[in-house]
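A short write-up of the structure that comes next.
One protein chain is absent from this view; the other protein chains keep their places.
Just so it is clear, A, B and C label the chains in written order, and each chain counts residues from 1 on its own.
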Amino acid sequence: MTPTEKRSRLRAILKGDVCKSPATVWDALSARVAESAGFECGILSGSVCATTLLGAPDLALQTLTEFADQIRRITRASDLSVFADADQGYGNALNAMRTVEELEHAGLAGLAIEDLVMPAHFGRRGEPELIGVPEALGKLRAALSARRDASLVIAARTAALRIEPIARVVERTRAYAATGVDALFVTGLKKVEDLDAIRAAVDIPIILGSAPGISRADVEARGVRFRLQGHAVLAVCAKAMYETYMHFKADGDAEGLRSRMATAEEMARLMRSADHENWNDAYLN
Amino acid sequence: MTPTEKRSRLRAILKGDVCKSPATVWDALSARVAESAGFECGILSGSVCATTLLGAPDLALQTLTEFADQIRRITRASDLSVFADADQGYGNALNAMRTVEELEHAGLAGLAIEDLVMPAHFGRRGEPELIGVPEALGKLRAALSARRDASLVIAARTAALRIEPIARVVERTRAYAATGVDALFVTGLKKVEDLDAIRAAVDIPIILGSAPGISRADVEARGVRFRLQGHAVLAVCAKAMYETYMHFKADGDAEGLRSRMATAEEMARLMRSADHENWNDAYLN
Amino acid sequence: MTPTEKRSRLRAILKGDVCKSPATVWDALSARVAESAGFECGILSGSVCATTLLGAPDLALQTLTEFADQIRRITRASDLSVFADADQGYGNALNAMRTVEELEHAGLAGLAIEDLVMPAHFGRRGEPELIGVPEALGKLRAALSARRDASLVIAARTAALRIEPIARVVERTRAYAATGVDALFVTGLKKVEDLDAIRAAVDIPIILGSAPGISRADVEARGVRFRLQGHAVLAVCAKAMYETYMHFKADGDAEGLRSRMATAEEMARLMRSADHENWNDAYLN
Partner (left out) sequence: MTPTEKRSRLRAILKGDVCKSPATVWDALSARVAESAGFECGILSGSVCATTLLGAPDLALQTLTEFADQIRRITRASDLSVFADADQGYGNALNAMRTVEELEHAGLAGLAIEDLVMPAHFGRRGEPELIGVPEALGKLRAALSARRDASLVIAARTAALRIEPIARVVERTRAYAATGVDALFVTGLKKVEDLDAIRAAVDIPIILGSAPGISRADVEARGVRFRLQGHAVLAVCAKAMYETYMHFKADGDAEGLRSRMATAEEMARLMRSADHENWNDAYLN
């Protein structure tokens, strides 16, 4: 699948009637497994990049280059339509332009630019902080102008629900939607009423971050077409690794893990061994 | 721990009386989990790099740059003494020099250069092939000469047991040991007698690849100080990912996975959140 | 200009009536200067990569990743149609597939895979060596099969003129052309008669390496549509740098170099300062 085809599929989901979810992916292996589980879309967020690449909390310590390289590994290895949470665009509006350029080049299907101050300003004691609306609009317009392939999805992500009263959130989202972004990405949703208020103000598709306790049917009915389910897969892998390492530490062998392992056949399928054998036969013999 | 300290620890293991094993690691998260499970050493092989970074079989498709970058992520995130299977040295003897330079710079504790033709020559139909002894000696001497930090472990890895009669294998390993390499890395061992023959010929420490069915006590008694246990952890992760993705695909939530997940506290510990909070307090407020 | 447009321009040159030449470029600055001098095409060879990135002779020490990164910097910064001498395809036929994939992704307009053994085999004492014809054909077919954008130019490069009698060279080139490659790249040409012999055997466009003493008119009349002029610009820059450094070493100031410097206005134009100011005005204020 070409990057444009991957982007068109994501667009079709956003314009459709159903709320879909992406798989959290971070390398070639996870991308292939997600595809084999039937996912059409993947997501890479800054926090997942920090966990797997840096071993650090979500503090905007990764660089745009590292983030783009990780995305490229995923898009290269799979046909997933990959959506990325591109944090604040890795700097100001001009950096956001470069962010769009690099991530589009990495084969991304869609990305979101958020209105949160990142990395944190001095003296905030961990309190999250929003950039002003005019600054956010500048960034979104910059991001839109930097897109080369018109099919690339660009979303405005807002963290405002965690910080501002709903009336101001609604104002923000209305202004964001007016820039021509393809979707509004809302995080920190706690009650369906807030989604109603936002939905009443904007008519572009909504992407929703983790919102435990709010049902898919409820959000689907309110314009949400893409819903994140959180990155629990990392904690699952961490535990699975830990138990495997302890098994080997106690001098166990692979045989003793068989029931927990993907089979050799499955691994070969994930690695596209048959394709490589065909190429071997056709071109190297 | 400095790179030199990590290297000295690996050297001490090789010179010690006990046979230890490294954990298979491939990114910051796996390195941190391996450390938390009590491992002192990690290993990254070309095949694991191919699986996680490229989604490809072990056909020497990754580049030295990709391999070095992956190693750097592991050494940066952890105090593990990382040993790498550096395949054939990514080319001829001069490339092997660059391999040593780049991997030493990436913080590696030790590496092995193998005597296998890689990537495969034309027309071999998948049959493995050894380079000649003089060529192998040239590569090993080149690798040794490229080392800047004398504490970096350089091992000669041989795949000869799978290809040549034991008498010739013994000859090879004797010649390899004479170059001054720090260890001999033997793969494809099927019977302890072969190890006896090799042990009789060389008196440097032995590193042993996967050898199912041969006990740790048996190999320890024959000079093996570092023994690989295989990369089953990848297949365990692949299965854990698959089940997690299927859970989410069925609209399950993270709550339903709780028993399979590392706890939030454990994840925070793995990400060194407390350190980051201290830095936040000390330098950003 | 999109990558496809850059590729189509190179194709048009190859299919045209005129013999054009690319500028040797290696970073964003040289690419911009070449464009400002009116060049439509640029070239990056392995040797230029070795000079500027590694400070090493042309011994195949750079990695595919390094080469692709350098190409991406050029294609990102300019509208040049960039052609790359991709050496032997960075390994065997499967590596050549990856080479095409990575270089196409880097935005290349065209590339050549050469029939020279690279890096050098053991024991050759510097003597160049060709791979066999069947192996070369496998690589070319592999390269062609790896192309995603059909407009990407793939050429077969042969060093045979330096090594084999002309009759066998002709045989080689005929076989190469039959794979469906877009052009034949001939290096080491010493006499026009050899070009006649090759031209009589193949009817695809010819790309010609440095051939001092043979005129453009002569090669144009024999089907050469793209002719390299050598990488002298590097030695010119080396001398200009040296003199500048000596000037500063003697405590000279920039004023004393004014006549040798591009003007501030020209540098601003090369850096697209006006565009950046417009973006500043539009999105950051």
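The rule is short, and it goes like this: a residue touches a chain if its C-beta (ideal position, glycine included) is under 8 Å from a C-beta of that chain, and two chains touch if they have at least 3 such contacts.
Every value quoted in this text rests on a predicted model; they were computed, and no experiment measured them.
*Asks:* When the whole complex is taken into account, which chains on show are touched by the absent chain?
*Replies:* Over the full assembly, the chain not pictured touches A, B, C.
*Asks:* Pick from A:Pro22, A:Gly110 or A:Gly138: which residue touches the chain that isn't shown?
*Replies:* Touching the chain that is not displayed is residue A:Gly138.
*Asks:* Using the document's definition of touch, tell me which of C:Met1, C:Ala221 or C:Leu270 contacts the absent chain.
*Replies:* Answering carefully, the residue with contact to the hidden chain is C:Leu270.
*Asks:* Which residue, C:Phe39, C:Phe67, C:Tyr90 or C:Phe185, contacts the hidden chain when the whole complex is considered?
*Replies:* Answering carefully, the residue with contact to the hidden chain is C:Phe39.
*Asks:* Spell out the interface residues on chain C facing the chain that's missing from view.
*Replies:* 21, 23, 27-34, 36-39, 50-57, 59, 73, 76-78, 120, 122-126, 212, 216, 229-230, 232-246, 248-249, 251, 253-255, 257, 260-264, 266-268, 270-273, 276, 280, 284-285
*Asks:* Need a quick check: the contact residues on chain A for the chain that isn't drawn.
*Replies:* Interface with the chain not displayed, on the chain A side: 59-61, 63-66, 90-95, 98, 119-123, 131-132, 134-135, 138.
*Asks:* At which residues does chain B meet the chain that is not included here?
*Replies:* Contacting residues on chain B, toward the hidden partner: 2, 72, 76, 92-94, 96-97, 101, 105, 138-139, 141-142, 145, 148, 276, 279-280, 282-285.
Quick note on the criterion: only the chains that are shown with their structure count from here on.
*Asks:* Taking the mean of the C-alpha atoms as each chain's centre, how many Å separate chain A from chain C?
*Replies:* 37
*Asks:* Find every residue in chain A that makes contact with two or more other chains and list them.
*Replies:* Residue numbers touching two or more other chains: 76, 276, 280, 284-285.
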